[in-house]
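A single protein chain has been omitted from the complex, and every remaining protein chain is retained in its original position.
== chain A ==
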Amino acid sequence: MRIGQLSRSELAGRLARGGLSLATGPVTTRIRTSIPGVAAHLAALYADFPLGEADGIADFSCQLRPPRGVRRYYRPQVLFLADGRSVFKPLAYHQAGPMLEWGMNWCIASQLRDRLIFHAAALERGGRALLLAAPPGSGKSTLCAALACRGWRLLTDEAALVELGAGRVSVAGTARPVSLKNASIEAVQRLAPEAALSAPCRDTLKGTVAHMRPPPESVRRAQEPAAPAWLVFPRFVPGAPTRLTERSRPEAFMGLAANAFNYAALGRRAFHRTADLVERVACYDFRYSRLEEAVQVFDELATRREPSAVPGAGEPGYHGRPHGPGVDGAAAGGAGERAARHPVAPGR
């Protein structure tokens, strides 16, 4: 059964009573609340998502409720609790919908330990996955929303999940709504007037935010991972020409590891899995300011049949033998020259 098949009163009733089990790809979240804004948020953005088993075990258990005391009535607020523990400062009551999204993001980023989690958007086309790894404010979600509106299957706009087991490397996501803020809201509306966006929520910590409902096809296939093919580090630069440039794999590794939520917690497993992934993809930096041009670049990329992986990557016995003048050849520089660059320290 899907969320959209529940009447508004049934949805509100389930949320208020034992909680509603929401299945988003490989992650199930139980949500309990009596706040009407959360029910409205779910009805508008999650209609295509299936309900989890009513008495099944959820990965996360969340609750949104007003704080006790005077703030129930005077400038009312809302709290987000994960497993009964408040994890954020309370927000204004009208921000309950976005707070649910941020809370679910927090649960994945800080609690999931059976997968490697990158702060990256991920989309799929033709069976191949594109990862857009970047810190907040880089235009990652805007680009992700644009591509999802133009035929790419949305895996995630926030947290790309990579299995830790040996063997085939695959990227999965929850296919949840895409978070847009400030000018990116209008930019996506201009590019894709048919996109379903929630009403803008103003005066949040991130400014004005809105969420884009994920395409139904992406939600239907949310359990389906994809093999990574491209790793791109996007950056929105006002007025900049659209430019896709190759990035070396070691540099891409360092950039991706720096954008992992749980690299330090997983240690050597994260190190090797990140290397497994980077061996298999073509790596790029991408600067853009015009969304339409940006989409064209990625559409063109998807039609290329490029030899993206390191030769032999993933084959039995492959040990990533170094090649190139820096390692095997005679043209190596001095020891001090680029001996160690930007160590990735445990911090997340």
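As a working rule, a residue touches a chain if its C-beta (ideal position, glycine included) is under 8 Å from a C-beta of that chain, and two chains touch if they have at least 3 such contacts; residues count from 1.
Methods note: contacts and distances are computed from a predicted model.
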Looking at UniProt, which of "CbtB-domain containing protein", "Dehydrogenase", "(2Fe-2S)-binding protein" or "PqqD family protein" names the chain that isn't shown?
"PqqD family protein"
Of A:Q5, A:S248 or A:Q296, which residue touches the hidden chain?
A:S248
Looking at A:Y93, A:W106 or A:F271, which makes contact with the chain not pictured?
A:F271
Per the touch rule stated above, chain A touches the missing chain via residues 248-251, 253-254, 257, 264, 267-268, 271-272, 275, 278-279, 310, 319-328, 330, 332-346
